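For this view, one protein chain was removed and the others were kept in their places.
As written, the chain order gives the labels A, B and C, with residue 1 at the start of each chain.
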Amino acid sequence: MTSAFTGTGAFTFGLDETSIPFLALFAVVWLLSGLYTAITTPAADRPRLFAYYVPSAVGGIGVAAASDAVSFYLCFALMALPAWGLITHTRSAESRRAGAIYLTLTVVGEALLLAALVLLVVETGTTSLPGYRDAIAGLPSAALITTLVLATIALKIGMLPLSGILSLTYTYTPTGPAAALAGASTKVGALAMLRLLPAGGMPPGWADAVMVLGLTTAFGAAVLGVLTDHPRAVLGYSSASQMGLVLIAAGAGLSDTNAATLAYGAVVTYALHHGLAKAALVLGDDVVQRLSGRRARSVALAALALPALALVGAPLTSGFVAKYALKDAVHAVGGDISAAVYVGLSWAAVGTAALMLRFFALTLQPRETTPGNARGAALVWGLLLMLVATATWMWPSDWNQHAISSAFSLSSLWAALWPGLIALGVWGVIARIVPGGTRYRAVVEPGDLLTMVARGASRWAARADRPRPVAAGRSEARSSSLAEPLLGAERGYLRWTIAATTFVLVALALAWLALG
Amino acid sequence: MRDRIRVVPLVAAIALFAIISSTVLDLPRESAGLSEEMIGGAAAIHVNNVVTAVLLDFRGYDTLLEISVLMLATVAVLSLRDPRLGTRRRLTGTADLILRSLGEAVTPIMMVVAGYLVWVGSTKPGGAFQAGAVLGAGGILLALTGWVRPSWARHSVIRLVLSVGLLAFIAVSVTPILAGRTLLDYSDDMRHIVLLILESILTLSIGASMLSLFLASASGGEEDEEAS
Amino acid sequence: MSTYLIYAVGGALIFSIGTYALLAQRHIMHKVIGANIMGSGIFMVLIALGKRTPDGVTDPVPQAMVLTGIVVTVALTALGLSIAKRYYTLTGLDDLDQDPPACDGR
Partner (left out) sequence: MSLGAQLPALLVLAPLAASALTFIAGRNVDRYVALGCAVVNTALAVALAARVLDVGAWRYEVGGWGAPLGIDLVADGPAALFVLLVAVVGLAVTVFATAYFHRDDPNAYGNGHFWTLWMFMWTSLNGLCLTGDAFNVYVCLELVGISAVGLAALKGDARALRAGARYLFANMLAAMTYLLGVALLYSATANLDMAMLRVVLAEGGPGESGAAVGIALMVAALVLKTALVPAHFWLPSAHSAAPTPVSAALSALVVKGTYFALLRIVLGMTPPGFVPGLNVLLGVLGAVAIIWGSIQALLQTRIKQFVAYSTVAQIGYLFIVFPLAGAGADVMSLALGGVLLHAATHGLAKSGLFMAAGSLMDRFGTDDLNRMRGAARTAPVLTMTVALAGVTMMGLPPSGGFGSKFQLATASISTGQWWWAVALGLGGLLAAAYMFRVLAIMLSGPADALAPADAAIRLEWLPLGLALAALFFVFAAPLVNELAAIGPLLASGAVTP
């Protein structure tokens, strides 16, 4: 067994077939978002923002390049923790609450990931990261490791019932960093799927269960997202929904080695496509607000349609390739459940289309325009859009060849189109019958369940924390129902005779053991 | 207020007694300990009293730290001294004739006894600690008769006396290092005279420490009127 | 039964009595005295056990340990008494488990 920190097993970075696409994606997204941030942020705010942005970016890029468990974990945390500063940048009460929720879930996620990694290091006897996915299924605690990894991923990608986490973080973060979080941060979840979930070999139930989880998330997040009324929140729920699809792909590879190969391609393609498209959507929303001329706005809105269509999986977009790869992977699993999931996949696109329509409706809504360097912002955005259009198609690899070769078959074109058409139809009906048309009021606030829990907790804490009248320099303990008995127990224990006698009893116990 | 009997501590104490005594009874009935090595070692360095040899030679490092413990306790007690108490305070007893004449009569004798105890330390039981204790007791007697004020440790001279024993011990123990030997590895030809001087200085410091420990928390007394 | 055992077991008894005092006595001075009694018990055990040599010469190491122990006990006692004294002067309390007025410091 390698000692984790003797210098040989720790802090190694390298490139392999998994790290290259993610490294490329993360580098591009962090760089362009950083550029965008630099252009659009007032000079006074820049140092504070970049103090968090740069470490996060370093962690984000490092996590893709890490090739041992220790640096993976290190970079994973380095990316996730400073993001808290990005979320709370505006220092509003909402952003602070969002930050608190984010930090809590992140720390829980760190603990889960640490547990999984420690188990992996111990049971495989190596800290080398790339080998894990093939080895996991044969390990004694394969089920535990997989569960821990899934739980970590669930927190990262906003699996139901935690879907709110993404909308929360996107909504309150300044645009540039939000694009980075949308494009790169959630994709670390995808990276973790490729690094730490078993590639085949698990009992079949695992694949089915995870695929169902993914599909539920895809639908559930879409429903929640349609019911919110902040464009960034909608995008957040859309991310959760899309990552649900990625989870389906990862799930498909859990049990079947053959499906795992396909699933691998699907996850990479999907991550690449979705990372770029979602970053482009986040930036695009902001660019539209910044442009003042009517013509410029129209052009921008038209351009914004490209990533939106890509998400829906329209023909000729990156999403088409990704979805095709995904369907291949699910198809390869076999069995009733995967057949049902296969059908569900198409319907999930309806949800995505609905989300995109809602997003457009909200973006078109007149908001107060943000002044600033609109031209520079648009330029950066344009660069990103070009990548959205081309990257997935041009990526030199064999897993998109199948999709490309069958891109122009009539059946696949139809399969890609009908969900969008259905969504459009429903949308038209809603616009007529719902009060307020397509700009109806929100039913769900960003963060849904999480925000409710956090609000309840802070209300409870506020009640418990309320300082009582201070008498004679004596500050009273908190009076909440749980705290008082615990504090009282300690206070009672601290009395000399009790505590010292307890110590003597400990000494006696030790001596008793010694006489054994 | 009378203390009531506390049952759990009582049971714990009884159990403690049971375990310790059974352990003691379980020890081998005969054990030479380290006495043979020690006696041999003491003979090699021509020290007649083995205990003295252990204290100053074999385990001299313990003794060095022990002196430190005593000085440390003195400093700790001095640090707790109530700063509001004046420097011109005397303990009660200045007017007590019996106490006064006793102090005048006994103190010189105690000093002589202290000197004897140092001298005798290398051959018979005795040494700096015993001598220091006697010296300290004499000092306390002087304090009770009003010769020494409770604030005496504020004088820099007294502070020097309090720490000179430790400093001398440090100097003696470091000297061998300069000669390329290890700490406390005295050279044989100088051993006796160096140790005698050291013990005498230590006696002074230990006596001063004892007196300071007493005076720092001695209560009562009256402000001296003469000065104001 | 060898004589030294009487002293050794007696030392254990004294140690236990001191322990009880340190644990259960309320008054600070009583606790200090309790600790001193504990020390005396240990010294008795040490000296008694040092007497087990075959040639009857007492092992010098326990003696040295006792001398060191005495000095340490003196130091601890002096510090304890002076803290107790100062605490009593400040608060009028001779007991650590009572809260001093206008102070909650546990």
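The working rule: a contact is a pair of C-beta atoms (placed from the backbone, for glycine too) under 8 Å apart; a residue touches a chain by one contact, two chains touch by 3 or more.
Predicted model, so just to flag it, every value in this text is computed and none were measured.
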| request: Please identify which of the visible chains the hidden chain touches across the whole complex. | output: A, B, C
| query | Among A:Ile20, A:Leu35, A:Leu103 or A:Ala340, which residue is in contact with the omitted chain in the full complex? | reply | A:Leu103
| note | Filtering B:Val75, B:Leu99, B:Val113 or B:Val194 for touch with the omitted chain leaves B:Val75
| query | Out of A:Val118, A:Leu316 or A:Leu417, which touches the unshown chain? | reply | A:Val118
| On subunit B, residues whose C-beta touches the chain left out of the figure | 19-20, 23-24, 26-28, 31-34, 37-38, 41, 57-62, 64-66, 68-69, 71-73, 75-76, 78-83, 156, 159-160, 162-163, 166-167, 170, 173-174, 177, 180-185
| remark: Had the left-out chain been drawn, it would touch subunit C at residues 15, 18-19, 22, 28, 31-32, 35, 38-39, 41-42, 45-46, 49-50, 52, 59, 61-62, 65, 68-69, 72, 75-76, 79-80, 83-84, 86-87, 90-91, 96, 100, 103-106
| request: Write the list of subunit A residues that the hidden chain touches. | output: 1, 3-7, 10-11, 70, 73-74, 77-78, 81, 96, 100, 103-104, 107-108, 110-111, 114-115, 117-119, 121-122, 461, 465, 467, 470, 475-478, 483, 486-487, 490, 493-494, 496, 499-500, 502-504, 506-507, 509-511, 513-516
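Quick note on the criterion: only the chains that are shown with their structure count from here on.
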| message | Distance between subunit A and subunit B based on Cα centroids, please, to the nearest Å. | response | 70
| Overlap residues in subunit C, where contacts from two or more other chains coincide | 19, 23-24
| said: Among all residues of subunit B, which ones touch two or more of the remaining chains? | reply: 6, 9, 12-13, 16
| query | Residues of subunit B touching subunit C in their complex? | reply | 1, 3, 5-6, 9-10, 12-14, 16-17, 20-21, 24-25, 27-35, 38-39, 50-51, 53-55, 59, 62-63, 66, 69-70, 72-74, 76-77, 80-82, 129, 213, 216-217, 219
| remark: The answer for subunit C against subunit B in the complex is residues 2, 5, 8-9, 12-13, 15-17, 19-20, 23-27, 30, 45, 49-50, 52-55, 57-64, 67-68, 70-72, 74-76, 78-79, 81-83, 85-86, 89
| query | So in the complex, which bits of subunit A are touching subunit C? | reply | 472-475, 491, 494-497, 500-501, 504
